[in-house]
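Excluded from the complex is one protein chain; the other protein chains are retained at their positions.
Labels A, B and C are assigned to the chains in the order they are written; within every chain, residues are numbered from 1.
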Amino acid sequence: MPESSNSGGQARPAKATARGHHPLARYLATRLGLSVLLVFGVTLVTFVLTNLVPADPVQAALGEQAAADPQIVAQFRKQAGLDQPLPVQYVNYLGRLLTGNLGTSNQTRLPVSQEIAKAFPATAELALVAILISIVIGVALGLWAALRRRRAADHVIRAVSLVGLSIPTFWLALLMYYIFFFKLRIFPGSGRLSPTAIAPPHVTGLYTVDSLLAGQLDNFADALSHLILPALVLALYTVGLLTRFSRSSVLDVLNQDFVKAAKAKGLPARVVVTRYVLRGALVPIITIVGLAFGSLLSGTVLVEKVFAWHGIGEYAFTAATKLDLPAVMGVGLVVGIVYIGINFLVDVLYGVIDPRVRIQ
Amino acid sequence: MTNETPAGDGAEEILAVNDITVTYRRPGRSLLTAVDGVSLSLRRSEVLGLVGESGCGKSTTARAVCGLEPLTSGSVLFNGEPVSPLSMKRRPKHLLGIQMVFQNPYASLNPRRRIGSQIEDGLGLNRQRDAWNVNELLEKVGLHPSDRDKYPHQFSGGQRQRIAIARAIGTGPDLLIGDEPIASLDASLQQRVAALMRDLAIQAGSGLLFISHDLAIVRTIADRVAVMNRGIIEEEGPVDTVWRHPTSAYARRLLAAIPVADGLGKLPGLPTRRQN
Amino acid sequence: MAGINASAAPATVSPGLSIRGLRLEIRNGKSIKTILKGIDVEVPAGRITGLAGESGSGKTMTAMAVCGLLPDGSVTSGDAIFEGQNLLDLSPRRMNALRGRKISMIFQDPTASLHPMISIGGQLTDHMRHHMKYGKAEAHHRAVELLTMVEVPRPEEALRKFPHQFSGGQLQRIAIAIALACNPSVLLADEPTTALDVTVQAGVLRLLRRLCDDLGIAILLVTHDLGVMSALADTIAVMRNGEVVETGNRFQVITSPKHPYTKALIDALPTHEAIMVDDDDE
Partner (left out) sequence: MSLEQGLTRPRFRLPATLRNPMAVVGASIILLWILVAAVISHIWPVDPLAQNFDRLLPPGAAHWFGTDQLGRDVLSRTLAGSQTSLPLSLLLVVCAMILGGSLGAIAGYFGKAIDETIMRIADLVFAFPTIILAMVIAAALGPSLTNAVIAMLIVSWPSYARVMRSLVIGARGSEYVIAGRLMGSGAFTSLWRDILPNVLAPLLVLATLDVGTAILLLSGLSFLGLGAVPPTPDWGAMVSDGVQQFSSWWIAVFPGLAILSVVLAFNFLGDAWRDSLDPRTADAVQGRAI
């Protein structure tokens, strides 16, 4: 029985299932738990910043004139629950959040949640297109640079990606708008649609998708042409980020023995790259895509204003410049939760892609 | 350093490992018992070889003896006193007499300090102040005194391992542990480095616990040998007895599997009748 | 080193591999490192030819040069004759067509040389389908056959599993199956058992011997372990610093080495006198 020495290895998987649950399910449950915990953390941060940090939250909420009247102040404190102990205030705050109440904007006197809900699809559309552009271009450039490392293409791609990481997004937005709209008139100007166009019937809130669903091809073309320039500007930083990281992830994989082994099998270079190298680099690349989403969401705050793109970014910009605290906090909270959700999705993808997570 | 008492029944026992168990909790998996009721003892100027294949728990045992691995049950006594696990605090004085030489010669020395000062750290612990000096130690391990001002990366793997041995011996240990100290070296060096470790340990009057997967080399330097498999000690005894007349099935299988460089083209065997 | 080579076995005309005067330099910027200084080794079919030496002696590079997987900036000269053509002169395209088909390779650490995210079945069949133009069913059938041959238990099930679900010894058997998939004539084995435990190693060594004898493959065994060498190789070439210092049949090289370096290597080994394997005494 020459096999007897190896049979020990077979005992391993059998033992592993001792604790029951499917490994992927357990993994996902852990990640979900962590995400929920983080969401609570995010609410804690916004609570602390709204209620404790401003020198005088009452004045921040009421404005200077009303805050001078002690009676109004006292009534406001009572109404807002500010006379209660902090933990109670936090629980009340959570309760309000659960009912979708993010407070009222100091500027517009409208509920913040309502305004954010209105702006959300615009930003989602922009960010999704930008991340798609970033993934396609960034991963391709990173792969190319890694395969041609230390040669001309690598050096050029490196310089380009570093420029992408160094350009201030808000400045680039202004510059592109000036050149391509104001001077050259290649792209349409601000907004999500031309002033004469009528928005497609609301389904997803993404104009490109909605117009296609409604079969309005002109509207689709119009929405797309408005989308391209801001999406490209927004994507430049993340393209740089993804290029750099894809390059180093691919280099890591190229140095692995299994790539050498795949080449020793005589597989064509194309197969080695797509089947062995890219798949090996996929997990780190997906991680970075998750992070890149964060910088995209940050970028929208700096880009949307310039293109008059009525999304969360523009709302946040206006709120920040006007020091509209409830609105700023609302944006922080929503964007934070969206970002946590995206990173949870990344974790899910991880589990699906990597058999070492999926099967024990 | 001239203490060359041969290992005998009269020599004092420095290490007593009594029925220790070490268990790990693997994330999301069942418990892993790496060491399962191991007992060992070691006297001054004695060399005990601990042999087994990867994952058998021999390194975990070595680390538990140093206090690097918390015990699930059992006890380790060093010079009659229990070995406490290494915490964030300084290691208690009475435990400084246990020193270790590690497997990987490229990681066993601080890359940013001269080897001379690293050896001096060890000398600082020696109760006999002038037992050794750096130059002597370097010469003992076959290096030149002028090497003391060099950095680790200027040496080969074998040389680094000798430096690590010099540092450990310099402390004047009662117990020296080698955790696979020769596994990363070229075959032609393994025997020599192992013999050097034995000679220096005996010369310094300390006991040597030598962990290795290579029974053929352990045999040449150890007085006694313990064969470990899946966390338990399958067989223990004087090295020649285990080598010539192994009684446990595992030890026989291990011995039979060692390819012998005899030029005969004999394929290492797998005993055919293990069932009994 | 031609003088020492006199005792080498005469070159066979069979589909083995014949390495003559192999030189390798690696150029990096202005620095030129000479890795191999004229290697002569015959790797006849149906025999195992050992390439021994310590780390840095160039034994692995010799194998890599033969299958054309060298680092950037490598320049080779000399001959590596296989089926009447010099492998060193082949275009990358033609070399790629031979690799994994006629000349295949196994590596030291099977946990690293198999892709952790591709199933065993995938890694065992992709080159078959490319080289042999097998269909899905044909490739699957052959894969099961191969796993049976290398004695991996429950082959059908194993094909669906991933590398992390196997022990090192099983993985090396799988790697050997991958190497043998397209019926190669030459197998380059680079330290095939170094990462394995001795008891597992014993099984893999026996497997390699059996495959060599049954299939008549020419095996080039690269290892630093003279014990493994003595157990498996029919002829042994000892390398040092990019040169072959001694070649001869197994028994002669190990029991009466001619070159002082070989002698020193053998003397450094622990003696095995009186190793007792009481196999048959009950």
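Operating definition for what follows: a residue touches a chain if its C-beta (ideal position, glycine included) is under 8 Å from a C-beta of that chain, and two chains touch if they have at least 3 such contacts.
No experiment lies behind these values; they were computed from the predicted model shown.
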Cross-chain touch to the chain not pictured, restricted to A:86, A:323 or A:352, is A:323
Of B:58, B:167 or B:252, the residue touching the omitted chain is B:167
Which of A:24, A:251 or A:283 touches the missing chain? It is A:251
Out of A:38, A:213 or A:353, the sole contact with the unshown chain comes from A:38
Touching the unshown chain, subunit A contributes residues 38, 41-42, 44-46, 49-50, 53-55, 146-150, 158-159, 162-163, 165-172, 174-175, 178, 182, 251-252, 254-255, 259-260, 263, 269, 272-273, 277, 293-299, 301-302, 305-306, 316-317, 319-321, 323, 325, 328-329, 331-332, 335-336, 339-340
Even though one chain is not shown, subunit B touches it at residues 66, 68, 86, 88-91, 93, 96, 98-100, 102-104, 106-113, 121-122, 125, 153, 157, 164, 167-168, 171, 184
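The criterion applied here is as follows: only the chains that are shown with their structure count from here on.
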Distance in whole angstrom between the CA centres of subunit B and subunit C is 33
Chain centres from averaged Cα atoms put subunit A and subunit B apart, in whole Å, by 53
Separation of the C-alpha centres, subunit A versus subunit C, in whole Å, is 50
Shared-interface residues of subunit B (touching two or more other chains) are 253, 257, 270, 272
Residues of subunit C that touch two or more other chains sit at 199-200, 202-203, 206
Contacts from subunit B onto subunit C in the complex sit at residues 53-54, 186-192, 213, 216-217, 219-220, 243-246, 252-273, 276
In the complex, subunit A touches subunit C at residues 2-3, 5-10, 12-13, 256-258, 260-269, 271, 275-276, 279-280, 282, 353-356, 359
The answer for subunit C against subunit B in the complex is residues 54-55, 197-203, 205-206, 209, 224-234, 250-255, 264-266, 268-272, 274-280, 282
